[in-house]
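With one protein chain withheld, the remaining protein chains of the complex are depicted in position.
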Amino acid sequence: MYNKIKLTLVSLLSVILISSASFARDLVITFDDMNPGPKAAFENAIAKFQKENPDINVIANNGDREEHKAAIRNFLIADAPDVTSWYPGNRMRPFVKAGLFEDVSDVWDANNFHEDLAAIKPTMTIGGRQWGVPYSYYQWGVYYRKDIFDELGLFEPNTWVQFKYVCDKLKENGITPITIGTKYLWTAAGVFDYINLRTNGYKVHNDLTAGKIKYTDPRIKKTFEYWAELVNAGYFLENHSSMSWQDAVVPFANGEAAMYVMGNFSVDAYKNAGLSYDQIDFFPFPKITPGVPRAEEAPADAFFIPTNAKNKRDAKKWLAFVARPDVQTEWNKTIGQLPINSKAQVADDKFIKQGFETLNSAAGLAQFYDRDAVAEMAAAGMEGFQEFMMKPDRLDKILKRLDKIQAKVYK
Amino acid sequence: MFPKPIHTFPLKFQLMYKIVLPIVLIIWLLPLIAIFLTSVRSAADINTGNVFGWPSQFLLIENYSEVFRRSKAILYLKNSFLITIPTVILSVSLACLAGYALAIYRFRWALPLFFIFVAGNFIPFQILMIPVRDMSVSTGLYNTISGQVLFHAAFQTGFCTFFMRNFIKALPFELIESGRIEGVGEAKIFLFIVLPLVRPALAALAVLIFTFVWNDFFWATVLTQGESVKPITAGVRSLNGQYVNNWHLVSAASLCAAIPPVVMFFLMQKHFIAGLTLGSIKQ
Partner (left out) sequence: MEQTVRFNENKRNYSENKLAFAPLYFLLPAIIFFLIYVIFPIFQSVWISFYEWDGLGEAQWVGLANYVELFDDEYFYTSLKNNFIWLIMYLLAVPMGLFIALFLNQVVFGIRFYKSLFFFPFVISQVVVGLIFSWFYNPNFGLLASIFLSIGLEPIAILSDEDLVTYGIIFAGLWPQIAYCMILYLTGLSNVSKDLMEAARLDGAKGLKMLWHVVLPQLRPATFISVVVTVIGALRSFDMVAIMTEGGPYGSSNVLAYYMYETALSEYGFRLGYGSAIATVLFFIMLVYIGYFLWRLYKNEREV
């Protein structure tokens, strides 16, 4: 009888031990980039994390970016994953305010991120606490067809006048100076941001996106006047409003267009379209108003933990993992972007190196219009930019409308 | 018969008609033909801009199998079946019951209820969007197959009830009466007398509802997130985002999405057409 009890206890114990040993905790990570490079980088990182953590069962979901943006609001409330990709700055603000993102300042404390991720920290901070961990950021600027420039004897323009000269020469030779695809409106915002940063500087740009300056302000109008010089001269690709940014790569690749105001993620697309590194090069957006300190666009991508997540403990492990120097080096090398950890290595790629220099010497880093401005303002603003590019004579009407919306949104 | 039957016209006109017919058909189906040609095109064609011309190579098997290999098309198709078939069964059953009640019994609320079902079929989806989504979220039915089935079944009940009620009303009432006189219970009258008679209408309705639900796009986007329960209509859209410049693959996937309703249509043509018109036109 006594033996029987012992036997039962032992078997019970062993069953418990075995089951807990083989019981892997689930970790659901949702990502949103299906472009070949980022997809591969994500999958590699997942594999590495899985190997280092055999007791965690990683379930990785990758979906279409546009859909992710629409779906996030639903899944943060119901059926939340443990980790989700999203954007910092004003884009994370509504979720932080609604209490849907977890405060992860403890992850920052535990991993010395305050020091190693110092440059990007302000973007991840609201109310003195950190709400996510970034894994990459990238420069924006002007990518151009070096071979076409060389053929026509052109040089990298440094000032506005030089820029217009280059555009003019290209147009004379039957080449569209600047390609762009504004079907998904944010590409036009990139152009606006840069012209505004160069015309008025970092502080004025931030004041605008924070709703402190009107769109009809004479300084902002000046930005549009410069932009109009390009639009009216026909320097942009025709029919851009029905093309996505990927569609607009086609003329760039086959030599019909020579410049592209884009982020560094586009280099992958150029390579896939058949261009070689000798054919493409990069220069930072030219100066416009002399004396204005050079600020750059450097949007960051990050991971967040929903407050409705089931497995926050392991989710925090993932956050610490992605910002680790070795993971950073690897990941950013694959996607051709910059690591956010100052201890990581920058890839030996001419664009990355140049990007690194450009951003390190910048007087300020903007997060991109649709992340710096409140969502509803961003939507209206970007539509306004697209409309302006197609009908520049409507500028006054557009600016007045943007003011009206700004007053409503920022009240 | 109107217009005048062609064989009363001189032979010349008859010949012209027979020649013009296929030409008009080809022009009518031109978009479809173009998509099919694109779906068998090679990637090289696309990149050089030859998207709508005559393909340089015919890669039928390759492109279609690549769609299934590279994307989640099989999952989407499976989801579409999982959503559509139960919906058809559920809404047709509910409608039979309700249509029978509204056709046979005469009570004060019969006509108003009937009108509510009819009106419900025509309302804009958008007025339902937010509450239905919220309800799905709070009942845990969000992003599930059953959530979509329940909604579609409920919504289609309007049209189905309208349809069945009209059809049952056209049946001779003597059958019901004689059943009652013989003391047969109401449920048995329904199951054994009426149901067998409405079989053609059921077939027509099933085919129609299958098409409507299979082709729905709006609710697929509102009630799902991620890939796991997405049907093919919403799936085609995310394929377009994924393969932005792979028009040949997106075409192939779109055609695959269109095949089941088309097959259904050809198999049940008579029923399909009878369904569309019978439900609406009272003879």
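Every chain is named by a letter (A and B) in the order it is written, and numbering of its residues begins at 1.
Heads up, the rule we're going with is that a residue touches a chain if its C-beta (ideal position, glycine included) is under 8 Å from a C-beta of that chain, and two chains touch if they have at least 3 such contacts.
From a predicted model like this one, the values you see are computed outputs, not experimental measurements.
For the chain that does not appear, the touching partners among the shown chains are A, B. Although one chain is not drawn, the whole complex shows that of B:40, B:59 or B:153 it is B:153 that touches it. Seen across the whole complex, the unshown chain contacts chain A at 66, 69-70, 73, 76-77, 94-95, 97-98, 100, 183, 238-242, 250, 370, 375-376, 378-379, 383-384, 386-387, 390-391, 401, 408. Considering the complete assembly, chain B touches the hidden chain via residues 1-7, 17-18, 21, 24-25, 28-32, 34-35, 38, 49-53, 94-95, 97-98, 100-107, 110-111, 113, 115-120, 122-133, 135, 150-151, 153-155, 157-158, 161, 173, 177, 186, 190, 211, 214-218, 222, 233, 236-237, 240, 247, 250, 254-255, 257-258, 261-262, 265-266, 269, 273, 276-277, 280-283.
As a working rule, only the chains that are shown with their structure count from here on.
Put simply, the C-alpha centre of chain A and that of chain B have 41 angstrom between them.
Interface residues of chain B, counted against chain A in their complex, comprise 47, 49, 133, 137-138, 140, 142-143, 221, 225-227, 238, 241-242, 244-245.
Looking at the complex, you find that chain A touches chain B at residues 30, 34, 61, 63-67, 70-71, 74-75, 77-79, 244, 246-247, 250, 273-274.
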